[in-house]
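First the structure, then my questions, so here it is.
Heads up, this is only part of the complex; the chains shown haven't been moved.
In order of appearance the chains are A, B and C, and numbering begins at 1 in each one.
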């Protein structure tokens, strides 16, 4: 089974807009929270990537909005990842209880500290990440 | 020629992140600035829509990131619109001088104050908006 | 002992700026998270206040910044409250482990749905809130 990370949090008042619902750009922030928690869940917090000079730069983001989220709602983000030599794709499902609020996708390239796009396949962290994902997928199946 | 709105502003320090560039979710906010200025440019500021009970709710957003934007950069957003009976689509080009930084698209449904999706074709503002766009397209051609 | 609410969360990448640290305005958002969790902790989530037509509008906010917060830091906000007939004051301490990062204060007036400032002393929720705080202070002492 495909490994997924899962994280939950409350909607902040700051995240709402004058329509009384969550402002749409905040879903992209929630996707980022989903990515961060997925990395932590693999025992590879993204700060380790930064320290070891392997970073991600976003090249695409998209979101489909199904239902509105409101202040103080408890939100759950389910995040899935696919890693390739040069890029990583994430997909996201945003729920309030069993109600799907939104689904999204982001695409990121591997870069080094100088901002140069790199093939990360031989980087030790790429290998660790790949192994950690495979291990979790075996455990979950 | 297809009518487009154009608006410029400086990148705020608040909009940057620890990579030293603009955080990606802010492009969706800039798209919203593009929409607002396009409505104003048609002499139909979005606040008039709100007053006359015709609002837009977003159902899709996407962005492709080409180049990074930095603090204090002067950003220009070019916005184009297509209106239909039940929905409106906008496309956006984000520039720093002649450099294309990002391109995006959003899709919105017409709703009333109760949040109900409506066919806006017979709403006086829908007609005014359509005429204003056509007028501008004739003038620009 | 003075009752305090306590809540913890991770710093989001979105909250950092090009200095590599958390952008200062976000501490005011964290104070709001502190307030929300304090209300929940009293079994009186702020959404109940909204439903029963007793809201808070901010008239003052201040923050002293001691140390920087960084991406992925685990932040704890300790919130204390004082309620009066017409206003509520909150004070906040923001920590990463035992390091004090910032301290702040906000002042809010009670208003009704029409935005009118009111004396809340006789509102049932004011009484409940006062009792809930006193109960917690007895329990904690």
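Of note:
By definition in this document, a residue touches a chain if its C-beta (ideal position, glycine included) is under 8 Å from a C-beta of that chain, and two chains touch if they have at least 3 such contacts.
None of the values given here were measured: they were computed from a predicted structure.
Total copies of the shared sequence across the full complex, per this structure file: 4, with 3 shown.
As a convention for this text, only the chains that are shown with their structure count from here on.
Each chain gets a centre from its C-alpha atoms; the one nearest the centre of all protein C-alpha atoms is A. Chain A and chain B have centres, each the mean of its CA atoms, that are 26 Å apart.
Centroid to centroid, with C-alpha atoms defining each point, chain B and chain C lie 35 Å apart. Shown for chain A are the residues in touch with two or more other chains, namely 29, 32. Chain B makes touch with chain A in their complex at residues 19, 24-26, 28-29, 32, 55, 57-65, 68, 115.
The touching residues of chain C, counted against chain B in their complex, run 13-14, 16-18, 20-21, 23, 25, 70-71. Listing the residues of chain A that touch chain C in their complex gives 9-10, 12-14, 29, 32-33, 36, 45-47, 71-72.
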